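Yeah, one chain of the complex is gone here, protein chain that is, but the others are all in their spots.
Showing chain A:
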Amino acid sequence: MMSRTEQTVREALAEVGNLDEDAMSLAADASLADAGLTSHAAVSLLLEIEDRLGIEFPPEQMTPETMASIRAIEAGIEALS
């Protein structure tokens, strides 16, 4: 069962990620860089998630590690709460 947070991340990815693969079916631990997420698209994705969830990522979370996979992003969001 997909969590609401994971659903939001996937929908945001589908909207702004410009991935080579379907964001809704991509494995949660798959590399987003390998799927085609550029450094600029990663920032757009963070902004999109912030808008959708009403949160703000601190600078220390705006890193390649946080954006490595859907699961990593989900963990970063949960760490904020």
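In this text, a residue touches a chain if its C-beta (ideal position, glycine included) is under 8 Å from a C-beta of that chain, and two chains touch if they have at least 3 such contacts; residues count from 1.
Here is the rule we use: contacts and distances are computed from a predicted model.
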**OP:** Look at the options "Glutamyl-tRNA(Gln) amidotransferase subunit A", "Putative iron-regulated membrane protein", "Tripartite tricarboxylate transporter substrate binding protein" or "Holo-[acyl-carrier-protein] synthase" and return the one that UniProt uses as the protein name of the missing chain.
**Re:** "Holo-[acyl-carrier-protein] synthase"
Original post:
Of the residues A:20, A:34, A:51 or A:78, which one touches the chain left out of the display?
Top reply: A:51
Original post:
If the missing chain were put back, which residues of chain A would it touch?
Top reply: 16, 18, 38-41, 43-44, 47-48, 50-51, 59-63
